[in-house]
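Here we show just some of the chains, and they stay where they sit in the whole.
Lettered A and B in written order, each chain numbered from 1.
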Amino acid sequence: NLPFVLIAGPCQLESLDHARMMATGIAEACAASGIQWVFKASYDKANRSSLSGERGLGMEKGLEVLNTISEEFGVPTITDVHEPWHCAKAAEVCDILQIPAFLCRQTDLLLAAGETGKALNVKKGQFLAPWDMGNAVKKIESTGNENIMLCERGTTFGYGQLVSDMRALPIMAETGYPTVFDATHSVQMPGSKGTSTGGQREFVEPLARAALAVGTAAVFIETHQDPDNAPSDGPNMVPLAEMTALLKRLKAYDDLTKG
Amino acid sequence: NLPFVLIAGPCQLESLDHARMMATGIAEACAASGIQWVFKASYDKANRSSLSGERGLGMEKGLEVLNTISEEFGVPTITDVHEPWHCAKAAEVCDILQIPAFLCRQTDLLLAAGETGKALNVKKGQFLAPWDMGNAVKKIESTGNENIMLCERGTTFGYGQLVSDMRALPIMAETGYPTVFDATHSVQMPGSKGTSTGGQREFVEPLARAALAVGTAAVFIETHQDPDNAPSDGPNMVPLAEMTALLKRLKAYDDLTKG
């Protein structure tokens, strides 16, 4: 029943300076409410809707930036891995490896990630029921790694739509592992903009509040100083300037649930 | 930003004595948290899954019971109407008429209900998007009645499944009318028991908490002293003995959101 942890950052790494600016802002927002946090950013957006979507700094340069942020800010970092060989490399730098939702059934990726011994955040595939995640858990446990988080990020609901089923949090928690609610990707509208994914930023807060009222160990929120010009997930990122007030409101729900 | 109102009662009227017992229990549970409430019960279950499902006391006897409860407990009452001619009759007794979800597009029913001048609680059809409810609103407003509530009770999600989309509450609130979250029918599993509808009582509280964290004017919870032997909706009704504690917890979320 620990207070919720925030996983936050820009969707993708843009530069060291940008990462520093984002980390500074998030650190301040979290400090204002006494929230522990983890810096999240992707070194590679490996599954963009279309080829024209920017992919980021790449693994080598990206991990370097994450390492610098970790050292300079004394904050744990999380990044997503896309192929088994990524895992050991990312694990040299990051405290948590994230399994993307599309890849949550790729056995080799889960095993390679598990074998790093690092904490893992496994996103529930948009095509899975919450109770199916027990199988992902068992794949990882087979490596001896029991440092697992299970993350809700929306389920396919007709074409171009996701729905957030709040029952998923207590159902996934029955595994005994902590849950994460990804309030950013849950409000995506897949493919709705033709060659990119739309989103509904206005629902990040209501869904995050709902998740904290239901009870969750962590909340995942991507943020950017200028979301409408961000290279990815702009429509569903929260402006950095709004994070302090948002986190304060969210903290109150978590305190009520956990208190 | 008024405190949430509770709409509560047994799913169907069983007898005057039973209604009295239920009203006594609910009144006590609400008094313990200072919650305003409305007594809900159906005089006729007009859309049971199968013919073998009990339908209740019937309109005449049912409305008599509702009238007695209203007088003895000084509590407003709500009941659901199924055909246009029901509306005027039910309006003689009840303070609020409820439009069942399956019937929320039946123009004549909406107009007849609207013409009573009573408050209306319109349940969103399981087959509709929250923004579609604006059309139901306009049908009712055409009668001059602007005393409308819009109720989320789950959306069709594959066969035999419903999902509660918490975004529906703020979207329906854009009409300017108060919203209701029906935590009882949202956890139904339609047809899952062959000739009756199953349910997941354990999710009533998490979903109600989520709805109050998002923000809603009212919560609808059916309750029974012995749900497992109730004539309808047993699998998703909350035991009466648990209501006091449940309401106390729910009130805290509402206070946080509204305060």
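Assume a residue touches a chain if its C-beta (ideal position, glycine included) is under 8 Å from a C-beta of that chain, and two chains touch if they have at least 3 such contacts.
Since this is a predicted model, take the numbers as computed values, not measurements.
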item	value
Full complex stoichiometry in copies [only 2 chains shown in place]	4
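The working rule: only the chains that are shown with their structure count from here on.
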item	value
Length of the line joining the C-alpha centres of chain A and chain B, rounded to whole Å	36
Chain A - residues contacting chain B, complex	155, 157, 163-167, 169-170, 200, 202-203, 206-207, 209-215, 252-253, 256-257
